[in-house]
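Heads up, one of the protein chains got dropped from this complex, but the rest are sitting where they should.
Note that the chains take the letters A, B and C in the order they are written out, and that residue 1 is the start of every chain.
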Amino acid sequence: MIETLIQLLISGAVLGSIYGLIGVGFSVVHTATGAINFAQGEFAVLGAFLAISLTGADLPHFFAVIISPIVLTLFVVLLFRIFLTRVADDALYLVVATIALSLMLKTLLLYFWGREPIGLSSPFQGKTLNIAGLMLGYDQLLIIAGALIAYIFLLFFFSKHPAGKAMKAVVEEKEIAMASGLNPALYQGVAFAFGSLLGAFAGCLVAPVSMLSYNSGGLLGLKGFASAIFAGLDRPERAVFGGIILGVIESLVVLFVPSGFKDVVALIVLLIVLTLKPEGFLSGGRKRLA
Amino acid sequence: MNKKHRFILTISILILVLLLSLTSCAKKETNKTEERKPEVYKIGVILSLTGAGSPLGIPERNALEMLADEINGKGGIDGIKLELIIEDDQTDPAKASQAARKLIEKDKVIALIGSSVSPCSLAIKEIVARYGIPWMCPSAANAITEGDIKWVFRTAPKDAVAVEALLNYISKNTKYKRLAILHDSNAFGQSGADEIKKRSVDFNVEIVSIEKYETNAPDLSSQLTKIKQSNPDAIIVWGTNPGPAIAAKNMKQLGLNIQYFGSHGIANKKFIELAGDAAEGVIFPAGKILVADQLDDGDPVKEYMLEFASKYEKRFKEKPVTFTAHTYDALNILVESIKKAKSIEPEKLREAIESTKDYIGLDGTIDYSKEDHDGIGIDDLVIVKIENGKWIKLQ
Amino acid sequence: MLEIKGLNAYYGHIKAVKDFSLRVKKGEIIAILGPNGAGKTTLIRSIGGFSPPYTEGEIIFNGKNITRLKPFERLGLGIAVLLEGKRVFPGLSVADNLFIGGYTLRRRKKELKENIESVLELFPVLRERLNKRASVLSGGEQQMLAIARALISSPEILCLDEPSFGLGPKVVEAIFKTLDYLRKERGLSIVLVEQDAALALKFSDYSILMVSGSKKIEGRSKELINDKRLLNIYLGG
Partner (left out) sequence: MLGLFKKYKNLKIVLFFSLLLVFAGLFLNNEYYFATASIFVINSLLITSLMMVIGYAGQISLAHGAIYGIGAYTSAILTTKLGAPFLLALLASALAGFLVSLIVGAPSLKLRGHYLAMATLGVGEIIVILFQELDFLTGGVNGFVGIKPAEIFGYSFVNLTEYYALVSVIAVSILAFLAIFVDSKIGRALRAIKSSEIAASSLGLNPSFYKLMVFGLSGAVAGSCGSLYAHLDRFISPSTFSVSFSVMMVAMVIVGGESSFAGSLAAALIFSLLNEYVRQFQELSQFLFGLGLFLVAIYMKGGIGNIGKIFPAKLERVKRSEAS
């Protein structure tokens, strides 16, 4: 029993790291624009698919995983420059534009990569670590590591790096930021691109474990959004832990309820947390209107 | 004063709209198909080309287009060409029913084919029953051929048939008694699991745990960990890609070394590609088309299937899957029936379809009768095992 | 150095500022007075380049026409604007608030450091709270932080909208003293919007009274202090 429990905890942590990695992208975009990027899940799938195509062209796994997010980011920067700057100021319209974008991206994914799910061949060949009967695959381990790296990186970025501080400043008080010489559209664009970079990175890490299809973005996006909310949107890096908590809950819940109700329980926990702490479970505690 | 105003206003609007209803009712619908020979035979096709059902819908569409081109290439049916009007229901039943209405009422098609997933087909069923035109259905839910079956003809094996084939194999050819079920929460997975549960008693097996997962879930190890705890002899995974492939990989990674049984939803190369090593030894029911080259030479469908497979591969650069067969047969039967009925009058066409006997198609041998509008029986399925990345026919 | 010529500012159909002209010289403090809705805030927003409003007329700074420049392009030229109400980035630390104030200088690390040092000398209170979140500071401290932040980029002109609003008299006194010091020592020009007429007249060189968008009275502050008309407008509306 205890072994099962620990195994479930591990599974939950892996699942949660996936959610969290997608979730940080949401928070980062929200940090600068105040909007939710509904195409985040599609960005993750797009990142994974690009990496798959690159490995298909005989590029080593490692390079594919690095190049794919960069290519995607460039694409998003262009997209933002050409179209989205027009609505960057208005979170509501930006949200609608991302909803539309997710529909269009889905079709493009279907067109270029086909209807069937595809997986990224893993450099570890599905090898498994066996610690006293507990099983943990190397790929899974990599996902958890990726989530932690993202956490540390973002923590550093937002507290130390000038661009991170500027991004926070833009969303906190846009007009003062402008008066301080910051061009909000620039930082909104940067945040958007950065969010998609994180999404693509998440996609690349997830692809070896779970085969993705052009249609997978919706579910990933939903769980990522939940993780971001769980953690509080004002602290982007904490979405990683928001995701892990969500994943662990989902995983453990399976023990007690039929798995059809797994999500119901996870959502109810989320609702309770939101009612107790409206600004997010892990948030800094400062009340602010989202 | 104020209240009076509101009352008057509401009443006037009511009268206005009631007027409308009277005027439009006055125009009686004339929905009779003319008995003259049409210029083309219009066939309405509704498939799930986007959304969760697209892995089914797209090959189904491919098969139809290929067949229609072939027939038209030979000059059509007695000189009259076929025209397919294809609509995408986006795997949403509400859109499927609108598409059905459009095809019947606006495009005046003579018959319908579709849709890919059961909820969409069930939505179409209501419409077809109302307007009365022949409908060939390629999806699996039992409910499609229950109740009023006058207009519906199915070419796919229904859930019950596939489940029966698998359980039959398990109880007769293996010693597994304690089974666990892991299934997709979508219509395909849910009906499959319900059917297994229902029939388990007949086949003398015990279902020790049932777990489900959301379509596109990225990881299934928590469900499998729970299944492991119930200590089953074997597991049945009922779903379409990628879920079953993720399950196979997760099982390997969790060290859950029990026999893996699948559904006909994994009867495609994709599953082997996705699951890799983990696909080895997996056993599942499938249409004969999957292992056409391994059929006995005496099997009447062998030649036909091999020929189809090579044509399909040539045109679409991929192997045909079980679903391609469903719509291919549907259109073929329809064409045969038009020839036979020498009419496109719905009732006559329907009777012609109903009288289909010993039709040899890609799904197997199809027979319809007044009581039975399910063409495919348990004999038309084979049990297949994956060995060295290849399908091996077991029965 | 700053010159406004015939400025008209609109919100939709409403003309909030009517044909307003102004010249600000180096080291001068100009106070804009007037009742609520007189168009003072609109004027400051126009100088800062914030929209709304939609504006007509010209704003010229050191010989350069800046009327169509974006707000963030104006700071680099030497115009710092503190808008009404919003003072600090509440979620950032005091140090980060200052850092954002000097964001345009971030590549010139030495200069930035010196500027921050000199500003902290002006407001020693802030030095003690460098690592605190700005939201936990008192109102007066927040106002000081706001001014400090605006000064880091060493502007030539500082525009403030109601710096005394909601603050205690002692704090206000201290803030105005600092402003006066800045003008004398560094030759900073200041445009000040202020409700508290007595206070504004005391500290400024030149004052303008606005009523419903236009100039009503203007003159040297020392002379205006005893002007009866001013009192009438404030009391009688």
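To be clear about the criterion, a residue touches a chain if its C-beta (ideal position, glycine included) is under 8 Å from a C-beta of that chain, and two chains touch if they have at least 3 such contacts.
All figures in this text were calculated on a predicted structure; none of them were measured in a lab.
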### Task
Specify the residue from the set A:P123, A:P162 or A:G260 that touches the hidden chain.
A:G260
### Task
For the chain that's not shown, point to the residue among B:I43, B:L56, B:L82 or B:I104 touching it.
B:I104
### Query
Which of these, B:A187, B:L256 or B:V382, touches the one chain of the complex that we don't see?
B:A187
### Among A:L5, A:L78 or A:L108, residue touching the chain not depicted
A:L108
### Options A:A97, A:I143 or A:L197, residue touching the unrepresented chain
A:A97
### Task
State which residues belonging to chain B touch the missing partner chain.
5-6, 8-10, 13-14, 16-21, 23-25, 27, 29, 49-50, 54, 58, 61, 85-95, 97-99, 101-102, 104-106, 118-119, 122-123, 125-126, 130, 141, 143, 147, 185-187, 190-191
### Query
Tell me, which residues in chain A touch the chain that this view leaves out?
30, 36, 38, 83-84, 86-87, 90, 92-93, 95-97, 99-104, 106-108, 110-111, 218, 222, 225-226, 229, 233, 260-261, 263-264, 267-268, 270-271, 274-275, 278-280, 289-290
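The rule we apply is simple: only the chains that are shown with their structure count from here on.
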### Third chains touching both chain C and chain B
A
### Query
What chain sits nearest the middle when you go by CA atom centres?
A
### Query
If you take the mean of the Cα atoms for each chain, which one ends up farthest from chain B?
C
### Message
When contacts are scored as defined above, which chain pair ends up with more C-beta pairs, A-C or A-B?
### Response
A-B
### Summary
Expressed in whole Å, how far the mean CA point of chain B lies from that of chain C is 72
### Task
List the centre-to-centre spacing of chain A and chain B in whole Å, with centres computed as mean CA coordinates.
35
### Message
Help me check something: in the complex, which residues belonging to chain C touch chain A?
### Response
48, 50, 70-72, 75-76, 80-83, 86-92, 96, 99-101, 103-104, 106, 133, 135, 146, 149-150, 153
### Task
Flag every residue of chain A that touches chain B in the complex, lowest number first.
1, 4, 7-8, 11-12, 14-15, 18, 106-107, 110, 115-119, 126, 128, 130, 135, 137, 140, 206, 209-213, 215-216, 218-220, 250-252, 254-255, 258-260, 263
### Task
Write out the stretch or stretches of chain B touching chain A in their complex.
50-52, 54-55, 58, 185, 210-219, 221-223, 225-226, 228-229, 241-242, 245-246, 249, 252-255, 268, 270, 273-274, 276-278
